[in-house]
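Removed: one protein chain of the complex. Kept in place: all other protein chains.
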Amino acid sequence: MATVEVPYQETVPLHHPKTWIGKYIFSQDHKIIAVQYGITAMAVGLVALILSEFMRLQIAFPGWEFMNFFTADHYYQAITMHGMIMVIYLLTAFLLGAFGNFCVPLMCGARDMVFPFVNMLSYWVYLLSVIILMISYFVPGGPTGAGWTLYPPQTITAGTPGFDWGIATMLISLAVFIVAFTMGGLNYITTILQARTRGLTLMRMPLTVWGIFIATFLGLIAFPALFVSAVMMLLDNFLGTSFFMPAVVSLGQKLDYSGGQPLLFQHLFWFFGHPEVYIVALPAFGVISDLISVHARKNIFGYRMMVWAIVAIGALSLIVWAHHMYVAGMHPSFGFFFATTTLIIAVPTALKVYNWILTLWRANIRITVPMLFALAFVLTFIVGGITGLFLGNVIIDIPLSDTYFVVAHFHMVMGVSPILAIFGGIYHWYPKLTGRMLNDTIGRIHFYFTFIGTYAIYFPMHYLGFIGVPRRYYETGISEFYPIAAHNLNKFITIAALIVGISQVLFIYNLVHSYFKGKKAPANPWGANSLEWCTPETPPRHGNWEDRLPTVHRWAYDFGVPGEEKDHIPQTVPRRKAN
Amino acid sequence: MTDTTLSTQESIFTSTARDWSSDMSTFKGVPWGKAMMWIFLLSDTFIFTCFLVGYMVMRMTVTEPWPVASEVFALTVWGVSVPLLLIAIMTFILITSSGTMAMAVNMGYQRRKWAVFWLMVATAALGASFVGMQCFEWTKLILERVRPWYNPMGAPQFGSIFFMVTGFHGLHVSVGVAYLLIVATRVVRGKYDHTNFEIVEITGLYWHFVDLVWVFIFAFFYLW
Partner (left out) sequence: MATEGQQHPIKIYFLIWLLLFVFSFFSYLVDYLDLQGNLRWFLIVVFMLLKAGFIVAIFMHMKWERFALIFGILLPPIALVVLMFLMAIESNYAWNTRVWYMGEDMAPKPKPPEHLHHGESEEETHY
């Protein structure tokens, strides 16, 4: 091993498909796969968005004739599908499937993923899981209406919509998704660990790659718990085993179950579910760190601290899961343990927020569209994070649980924030992916509608939660339980939600229009340093690089280095000899 | 470029820190496929452990009686009831297959293709016979009216968890048999001649993992 190591990718030829189908449909090129993932995730995300608009209309205008078709069953099915699609099929798939596929090989200076065929398979299996999920709208009884947490026993007892077939398609779809994710995730991890280019140490990687790396790793060790609980619940439903089902009387009849432990499902689910929050959040953190640094023309503050914060959050996220279960009736002393670990996890998270703000401090900030989204992310994440401190404490959580406060919290922290990061990332990388700039004006309009709109939606929800409005209610009716102001607020939220929903059309129009008519993009429009901006062609060709892979000499954050002529120095520029 | 020559005096932490902070590859000298297999096995470990944790929770929470494993799995041979006889044979078969697999890996690195082929086929045959015995065992239980949803001896969860976990393990063994046969054929057909035959080691990793899982199942399901 005394000889100089040659990147293995330089020694193996790349598989070049000849046909159009091989190039664009069954493509093994990571960039095409990223686009496929992105389009599928956005399409299924639109379905979830429309479902949420129906829910909002129902909450704001109960009894409106136009909404007559939308029964209580539909409402619960919409809740479930909206939650599951957004968390798994949109956010996880977009952040890891699309950004992961696009960024990892380019930013690592690799030609492609280590096993492109498996990578391709990952997308098609993901598509299969989406199709199975959508089939649940066509099975008898429709999709499951158990809420995205799918808690037994109610999930599979009569009375819950979709308790027989809907839940089956949901669980099978999840299991298939996990297979797809595993195939993709193994590729990302192995590429990051084993296929970096010359000079690219882990501590020189852009934070986007770090976020994707730790998130994928979390996925690989957290999704198994979901897989196991899905298998066990399928058996409960179809073979009549009693893993999660205690002796239950349902609709006046004693069911054939006995001795199961429903809490086991909740524990397994959240053993997956809490890391899942960070599977979504960590890539967003990484993307935002890069966006802020690039568009503020300043190196990211405390790079090492940022990396270790990501690692620490990843490790801690595996031991905080039961803070979702404070009112579930688990062992009484668990609350203490999980509240403590939950509050500890706030430390590295807060570190990251401070570092973003310190990066902005006295920086040469350029208010570009990606930067707008990045700044919005930081604001939204602070709000979501601080309400997280409320809910992490047992005594505050108990009165607040199952109110709109919780809805506001998790939408702020893992709904809106990652979506803003996704938008920011798309506006940032679209020029590299397509060779065209997105329209700036439309981008800004889209931003303000989205950002101010989401605040208009979720900020009032905190108030609703404080006055005790319960979540997941189809219809509250006139009650003295909460004031008439709450009803008016609900109407306001719904109108805001409709505006935000419709404004997304702008974004899709922008994506499509700019692809054909957009301004030609230069190779490095933002003046960024990381490797994806150093490709010989824009958009990068299959294989990304020339015959020789690039050599990395520095980290990705050399902006405004004193004594240098240019304000940014790409990673491939050699360092001057030390004086 | 840093010199990656290994010094024997290096402490394990120094060497780990050096590997993790080096460029190009973190696991030095580990082929991509092998790194990927290790990480997959880590993920699979989480699957099996979650299953076993489920078993533990079932066993600890049910208030109906749990059957005595050594009686349930006893075989009557020539009129004498021997506890766990079949399980013992299954264990010995799986260990033997692990041994032949280890030999196949060794032969692979010596580039003795036919030796690799026959050893892998032997491993697959042992694995297949393991699955066969598992079928026998399942049949025996089913004939004694144990079902996934019902168990005449006590807690119904006994049947549920037993069929689920051994079934999942059996599925792994079956997949492993297919995987072994495919790789063995491709080895003799010269598909891997340009490599160092690390594919044999990668297959071996999977197979040993299956054996490893059986060690835990054996202890927790049959002996506990």
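For reference, chains read A and B in written order, and residue numbers begin at 1 within each chain.
By our rule, contacts are C-beta pairs under 8 Å (C-beta built on N, C-alpha and C of every residue); 3 or more make two chains touch, one makes a residue touch a chain.
This is a predicted model, so every value here is computed, not measured.
S.K.: Of A:Phe26, A:Phe54, A:Tyr137 or A:Phe334, which one is in contact with the hidden chain?
M.R.: Only one listed residue reaches the unshown chain, and that is A:Phe334.
S.K.: For the full complex, which residue in B:Met103, B:Val121 or B:Leu181 touches the chain that was left out?
M.R.: Of all options in B:Met103, B:Val121 or B:Leu181, contact with the hidden chain holds for B:Met103.
S.K.: Just to verify: which one of B:Trp118, B:Trp149 or B:Tyr179 makes contact with the chain not shown?
M.R.: B:Trp149
S.K.: List the residues of chain B that touch the chain left out of this view.
M.R.: On the chain B side, contact with the omitted chain comes from 12-13, 15-16, 19-20, 26-32, 35, 38-39, 41-42, 45-46, 49-50, 53, 56-57, 60-61, 63-68, 70-72, 74, 76, 81, 83-84, 88, 91-92, 95-96, 98-99, 101-103, 105-106, 108-110, 144-145, 147, 149-150, 152-154, 196-198, 201, 204-205, 208-209, 211-212, 215-216, 218-219, 222-224.
S.K.: If you put the missing chain back, which residues of chain A would it touch?
M.R.: 8, 217, 221, 261, 263-264, 267, 271, 318-319, 322, 330-332, 334, 337
To be clear about the criterion, only the chains that are shown with their structure count from here on.
S.K.: Roughly how many whole angstrom separate the Cα centroids of chain A and chain B?
M.R.: 34
S.K.: Per the contact definition, I'd like the list of chain A residues that touch chain B in the complex.
M.R.: 1-2, 4-5, 7-8, 114-115, 182, 186-187, 189-190, 193-204, 220-225, 227-229, 231-232, 235, 239-243, 256, 258-261, 264, 268, 271, 552
S.K.: Please name which positions on chain B make contact with chain A in the complex.
M.R.: Where chain B meets chain A, its residues are 1, 3-6, 20-30, 32-33, 35-36, 39-40, 42-44, 46-47, 50-51, 53-54, 57-58, 61-64, 148-149, 155-157, 159-161, 164, 168.
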